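Here the complex is missing one protein chain, while the rest keep their positions.
Which chain is which? They are A, B and C, in the order written, and residues in each are numbered from 1.
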Amino acid sequence: MATTRSAPHAPAGDAPAFADERVALFRADFPILGRSVNGVPLVYLDSAATSQTPLGVLEAERHFYKHENAAVNRGSHTLAVEATDTFEAARATLAGFLGALPEEIVWTSNATEGLNLLAYSFSNASLGRGGQAARRFALQPGDEIVVTEMEHHANLIPWQELAFRTGATLRFIPITDDGELRLDEAERIIGDRTRVLAVTHASNVLGTINPVVDLVALARRVGALVLLDACQSAPHLPLDLHALDVDFAVLSGHKMLAPTGIGVLYGRRELLDAMPPFLTGGSMITTVTMEQAEYLPAPHRFEAGTQRVSQAVAFAEAVRYLEAAGMDRVRAWDSQLGQRLVEGLADLDGIRVVGPEAGRERIGLAAFDVDGVHAHDVGQFLDDRGIAVRVGHHCAQPLHRRLGLTATTRASTYLYTTTDEVDAFLSAVAEVRGYFGVTS
Amino acid sequence: MATTRSAPHAPAGDAPAFADERVALFRADFPILGRSVNGVPLVYLDSAATSQTPLGVLEAERHFYKHENAAVNRGSHTLAVEATDTFEAARATLAGFLGALPEEIVWTSNATEGLNLLAYSFSNASLGRGGQAARRFALQPGDEIVVTEMEHHANLIPWQELAFRTGATLRFIPITDDGELRLDEAERIIGDRTRVLAVTHASNVLGTINPVVDLVALARRVGALVLLDACQSAPHLPLDLHALDVDFAVLSGHKMLAPTGIGVLYGRRELLDAMPPFLTGGSMITTVTMEQAEYLPAPHRFEAGTQRVSQAVAFAEAVRYLEAAGMDRVRAWDSQLGQRLVEGLADLDGIRVVGPEAGRERIGLAAFDVDGVHAHDVGQFLDDRGIAVRVGHHCAQPLHRRLGLTATTRASTYLYTTTDEVDAFLSAVAEVRGYFGVTS
Amino acid sequence: MSELDSLYQQIILDHSKARQGSGLATEPAPVGARLGESHQINTTCGDEVTVRVAVVDGKIEQIRWDGDGCAISMAAASVISELGEGEGVGELRAKIETFRELMRSRGTVEADEDVLGDAAAFSGVSKYPARVKCAMLAWVAVEHALAEAEA
Partner (left out) sequence: MSELDSLYQQIILDHSKARQGSGLATEPAPVGARLGESHQINTTCGDEVTVRVAVVDGKIEQIRWDGDGCAISMAAASVISELGEGEGVGELRAKIETFRELMRSRGTVEADEDVLGDAAAFSGVSKYPARVKCAMLAWVAVEHALAEAEA
């Protein structure tokens, strides 16, 4: 197998980016973008941490509470029936957006919970829960779980804990100095012992988009399950999970215009139906005695207790907003701004951008180190200009260690980010070293 | 120890119930209560499943998104600092409402997740996670977990699963025919082997308020940990968790005017700090290598990934709404309506109310069986009159089995419920058997 | 007829009380018949029904059931038991399909009384999506039991 990168499943560049006027229209839907901080207009470049939420999404949630709020999948009165319909329609909307079936969509609080759901369900299977059907999820000493060196802690620590609980071994695929996955190493590491391959689609620090097709092929060769962390791809690129042929995927609503408190775990239907439950309680059972319980099929098997109904409704509205904008155009815009960020930063003295160099594909973000100035001081300086960026390890300490850094500064964009904002950011960064008296 | 019921920690009846005019004012804050179903005005008597949400709470959430939304506890820009302050202030508000310290409040999706958090953290402790300090949470064969026969599935199945994972035994305290806990049996069952006592404060089917003080005394005698399921008490009575001296408690926001997707786990500070984590990922660690992670102290140790920030903000606003109404008066109102329900139902032929008889203390709900008519048909009949009640096993199958029933119909009230609504419900119930042609 | 009355038509209420075919133990299965049994649970309410069919030469000789549930589910079990006995397996399958379509129609399909007999009275159920499972419970059980009998 070649180690060259194959094209992502829908190559960038086939849709035009937004015109500035279109972006201005988006911005009108996000009142917070009009606020000022420290007496200057806010320049929000932290969408990779959490995106802003448009009025229509808030309105969808408000409408739900004003007209149909009731406990779903439990009640039989009119309100409860309506609320259940709305809730399940939201699931279908997400399924459509992701190229999946409604039964393959499990609501979670966020991507982190989705990953923990998998890790705990697998360890329950390892204890014999779920019987014969769940044996394929059981791990034991000698089995291997493979992640990459660029994972967010959310896609690392749950697997460390699963390895601890089952005796399995955690291995990782290293990256190149440019922040791309080493496919030659992937090919070596993904072997007969590999049971799970958990990999991010796009890196929240490097901006790299990983070659999912190649990785899936490597995993299929050895019969390993593939989990895709789609936290940074679902908001920024068109996704078709069936076409990508992954077994599981996780994402968070708050990174794609929805409120906090809602996320999705995708799982192939026959896998979800065979997995033992994670959270247990009401609304996920058929029969309960004092001694034991029998469980509903997926997705309800994994949705214990009263669900995040209004958040699911809002998430569906967020997805409609993105669909109306056009995910291929969102990608084109983010990618254009991402390039502008890298090119601008590369022109400055004493700045080291991590991840793929200018001209190579990346999502709309750039993380960098300023020689002689700590990232938190960079962030403070920018904040004084109203520019909101994220500083720190971005929940990817092992990656930073690999890069020889403890912290970086990250600017990230979304469909409401303007070219002017990127430029304002670049000129502010140009002044940072001078302000802190670093001259060398 | 005597088996008589001691008074709950703040006896009912020391505050006057609301005047009808006050209830009318509350109702104006809940637009959904003005809607009609099937061409008749809605009579919402399903608040024990989920309560309605006042405009002020929706407005608090909207305000957050319009002015301060950002990732909390991670970012250092102004917006992130403001969002973090607001989020932590919400925690302090909840702590104040519950008689706890802010560090003792862990945000969860709902009560169910809180219970699962405990059960999984205890099983992680049983595997050695958390080291020596966490040994007190470790279970093994021979150890016993004690619940009651009246528990909601959420406070039963997680313990069944924990018993399965650790080899511990699950036991339960039976109830009397009147739906009260048998304290004589509790005294016999809670013994040297008991490690955890998990009990509901108020039953979501019977309406019974359990004698927490007596149960805590029994548990303390043998050094067992006490978990209180406060789902049905926190919305309806003043709570002071420190005064009740329980070790843990869980509750759900959606049952007390907050949106869905947010709940609280309370844990005594030194216990939470000693417990191993449940969900792992970002924002709950100090140092992470590819091999292992070290964890923050509570509550952040238990809050992995991006949190339910706007929901927490809304929950705090809901709690302020309840505080303004006065929890002692909320209790008085619910208790008055609860009595009216039981008395009215007891007067009808062929109706069997479960739980304490009229005149004995209960929260604002009544579940009942209609002789000769299945609960779902009762519910359908009432729904046709616009009356929304819950029918089924209410996530308490073992309790229903104990009562010799498979399903009941439940009417439940809240501060916005009117006396007229209760009366409309009672006259509709009076017609049910006739409609279905049951005469005997 | 009010919405509610169209759900609880007199025929349904009657069947829910005088339950045709109720009682697995009351009458033995005909000797020599191919037997099939199915146990179905309505997961929304927990109600259950167990159905046994006896098939001789592709014809349904007997349908017997035990169960507990709401008026709709009990009436539906009674009706299919009455309707199915004496039918060919293929014909009853077709009727079950017709009934399923009726139930899923949300009130848009007209019931054909010639085909469905008393089961046509269930057309009102289709306007109550939450109750469709009640009406289908025994019918799905018969479908599964037939498959078993023919296996």
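As a convention for this text, contacts are C-beta pairs under 8 Å (C-beta built on N, C-alpha and C of every residue); 3 or more make two chains touch, one makes a residue touch a chain.
Note that the structure is a prediction, hence the values are computed from the model and not measured.
Enquirer: Checking the contacts here: which visible chains does the omitted one touch?
Expert: Answer for the hidden chain's contacts among shown chains: A, B.
Enquirer: Among B:Ser51, B:Asn73, B:Thr108 or B:Gln336, which residue is in touch with the absent chain?
Expert: The missing chain is touched by B:Asn73.
Enquirer: Given the contact definition stated above, which residue among B:Thr176, B:Thr286 or B:Ser427 touches the chain not shown here?
Expert: B:Thr286
Enquirer: Touching the absent chain in the whole complex: find that residue among A:Ala49, A:Leu139, A:Ala366 or A:Ala407.
Expert: A:Ala407
Enquirer: Consider the whole complex, including the chain that is not shown, and state which of A:His152, A:Lys255, A:His393 or A:Arg433 touches that chain.
Expert: Considering all chains, including the one not shown, the answer is A:His393.
Enquirer: Applying the definition given at the start, please give the residues of chain A touching the unseen chain.
Expert: 38, 373-377, 380-381, 384, 391-393, 397, 406-407, 435-437
Enquirer: What chain B residues would touch the chain not displayed?
Expert: 73, 76, 80-81, 84-85, 286-287, 296
In the analysis below, only the chains that are shown with their structure count from here on.
Enquirer: Report the inter-centroid distance (CA atoms only) between chain B and chain C in whole Å.
Expert: Centre-to-centre distance between chain B and chain C: 39 Å.
Enquirer: What parts of chain B, by residue number, touch at least two of the other chains?
Expert: Only 38, 376, 380, 391-392, 397 qualify.
Enquirer: What positions in chain C touch 2 or more of the other chains?
Expert: As it turns out, chain C has residues touching two or more other chains at 44, 46, 128, 131.
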